[in-house]
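All protein chains but one are shown in place.
Just so it is clear, A and B label the chains in written order, and each chain counts residues from 1 on its own.
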Amino acid sequence: MPLNLADAIPETSSPEREFLWTLNFGPQHPATHTTLRLILTLDGEVVVHAIPDIGFLHSGFEKLGEHLDFNQYVTIVDRMNYISPVSNEISWHHAVEKLLDIDLTPRCKYIRTIFAELMRIHDHLVCCGAAALDLGAFTAFLYAFNLREKINDISEVASGQRFHPSYTRVGGLLCDVDDVWITKVRAFIKLFYAAYADLMKLLQRNRIFVDRTRGVGVLTKEEAINRSATGPIARASGVTRDLRKDQPYLAYKDFDFKVVCSTEGDCYARFLVRMEEMVQSIKIITQAIENIPSGPINIDVNSKFVVPNQMSVYRSIEGLIQHFELHMTNRQWETPKEEIYAATESPNGELGFYIVSDGSGVAYRARTRPPSFVHFSLFPHLIVGHQISDIPAVLGSINIIAAELDR
Amino acid sequence: MALEFLKDNFVVTKLDYLASWCRKYSLFPMPFATACCGIELMATGASKHDISRFGAEAFRFSPRQCDLMIVAGRVVMKMVPVMQRIWQQMPEPKWCISMGACASSGGVFDTYAVVQGIDRFIPVDIYVPGCPPRPEQLLQGIIDLQEKIANTGTIFGTEFGKRNVYEGPRPLSKFLSPDQSVQAPANFRSSTRTI
Partner (left out) sequence: MSFADIKEKLTAKFEKLNLEYSSFRDNDRVIVPPSDLFEILSFLKTTFCFDMLIDLSAADYLHLQGATHRYGVWYALLNVENGERLIVKTHLDDPDPRLPSMYDLWKGADWMEREVYDMYGIEFDGHPDLRRILLPDEFVAFPLRKDYPLRGMGERHNFQSVIRSEA
């Protein structure tokens, strides 16, 4: 059993393997976007063996989850996949709400759905833009980031923070959205198609981009299943699983959308799947924004799960008591002493939370099932046999987010 | 007269001032982007906020070509030796911006792995607060740094030589009782070579 990294690197000094050489890639390298390290064994320019070394951003998210209560932990979860923050919040509170058996109000469901889809677009824009940047297409990156700013504006209007909104709460949302928000989303929908067309025009038939991504990093369907790939990566390889259809959570039942799949399984297919998913997401948003039901965003305060709003804390004794109950560290939520696994379809794949509850309002164990972590374990398998210049293409196409990778 | 002709083409200034003036408008940032703040750093470089208005748009990924290190995001145990090494590889004169709550103080991550502020390990010039700082805030940080360079810069970099003591906060391990702390082997040779 190799105990440290040095033991895992293949030997290159023996005479029959002396044509191989070892290259260290990262941890601070532009193509890795954030922080990961690869130790490559090369034959000329061809990768024959790759050892990923991760953990350069391991910051103890799961340990923090055992010390913060259900509403506090949302700020931490936010920072996990930082290019689709609200998706993580939704996923976390989805698990908590399943544990507490809460059924959300229709308005809350719709707003959360819109946010989840906006975040999907956000993620795919950053992913495709940055992947293009690594392959030399700087303009596409600027177009993608320009559109992304609009999504940040939307979350800023809703919650006050443009990047890490911490917008969901147990049983509801931080605050209601207003007309400005709805106008902004509508404007975004209008803007999206034009910007999307630009982005598509820049990349889809761009000779260099296509040459560098087509046929690179092929993942077959069997491999994808055996190696636990989910989300756009699995769908690009022909695994037609999408939690939004399989176990419709939030309001996905009400909308008409399609699951985007491909069969090629290469980097180009993954790019196309992402681009098409954005169109499906905007379709969902278009349907949702015009049909947001009225009513409260939080479930009934008497259920003892939601933090009452300021008005009822100041003006009614029930609200005051409820507020006190949820904020005293020795009271908080009463949870069943159980364990639950619940997952949602985050932009990157299946993002699940496994909560072990000891009856209090703080999770005894908050395990995250991070899609990036699982997908990065595919990487050594995908890159072997390709050239060293294909590394940015493959890394960009599997969309590794270091904070989610290392937690 | 020749002197007459040259009259408008002379500027009399201090050499220090001139050097600082050149330096402050041509910063070459090294984006040491580890986490979420890195995305905001990218957004600062992108079209809406456009860092090039302040002469700092030429991001270089090789430390040898940079003179401004922007540490964007939390730095954890495994990353500290890497960060120090990159800092040491940068040629003088150089400055460091600590962007975001995590880099400046550990932020929300007060856990076993995250160092509580990079200023414990490398010297920092400007702290940018926020989680993440808005791009405007980072731009303000760069403007502040420019001001700092203008006010203190010298052509031979003597102001750096004067900073010969540890500038960070008091070490946190002092606050731990001896039975709570253990000396872990700090020679993390698999992460990087020791400095």
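By definition in this document, a residue touches a chain if its C-beta (ideal position, glycine included) is under 8 Å from a C-beta of that chain, and two chains touch if they have at least 3 such contacts.
Every value quoted in this text rests on a predicted model; they were computed, and no experiment measured them.
**Student:** Among A:54, A:307 or A:326, single out the residue that touches the unshown chain.
**Tutor:** From the options A:54, A:307 or A:326, the contact with the absent chain belongs to A:54.
**Student:** Considering the whole complex, which of A:233, A:267 or A:374 touches the chain not shown?
**Tutor:** Once the missing chain is taken into account, the touching residue is A:374.
**Student:** Touching the left-out chain: which of B:115, B:128 or B:145?
**Tutor:** Selected residue, touching the omitted chain: B:115.
**Student:** Given the contact definition stated above, which residue among A:45, A:178, A:300 or A:339 touches the chain not shown here?
**Tutor:** Among A:45, A:178, A:300 or A:339, only A:339 touches the chain that is not shown.
**Student:** Where does subunit B touch the missing chain, residue by residue?
**Tutor:** 76-78, 80-81, 84, 87-88, 110-116, 120-123, 160-168, 171-173, 176, 180-191, 195
**Student:** By the contact criterion defined above, which parts of subunit A meet the unshown chain? Give residue numbers in ascending order.
**Tutor:** 1-5, 7-8, 54-55, 58, 60, 62-64, 66-67, 98-99, 101, 223, 225-230, 239, 241, 246-247, 336-343, 350, 352, 354, 356, 358, 364-365, 367, 369, 373-374, 376-377, 406-407
Heads up, the rule we're going with is that only the chains that are shown with their structure count from here on.
**Student:** If you look only at subunit B, which of its residues touch subunit A in the complex?
**Tutor:** It is residues 32-36, 38-40, 42-43, 46-48, 61, 73-74, 76-79, 82, 86, 108-109, 111-114, 131-132, 134, 190-191 of subunit B that touch subunit A.
**Student:** List the residues on subunit A that touch subunit B in their complex, please.
**Tutor:** By the definition above, subunit A touches subunit B via 4-6, 27-30, 33-35, 53, 55-60, 63-64, 75-76, 79, 82-83, 126, 130, 141-142, 145-146, 148-149, 152, 162-164, 402-403.
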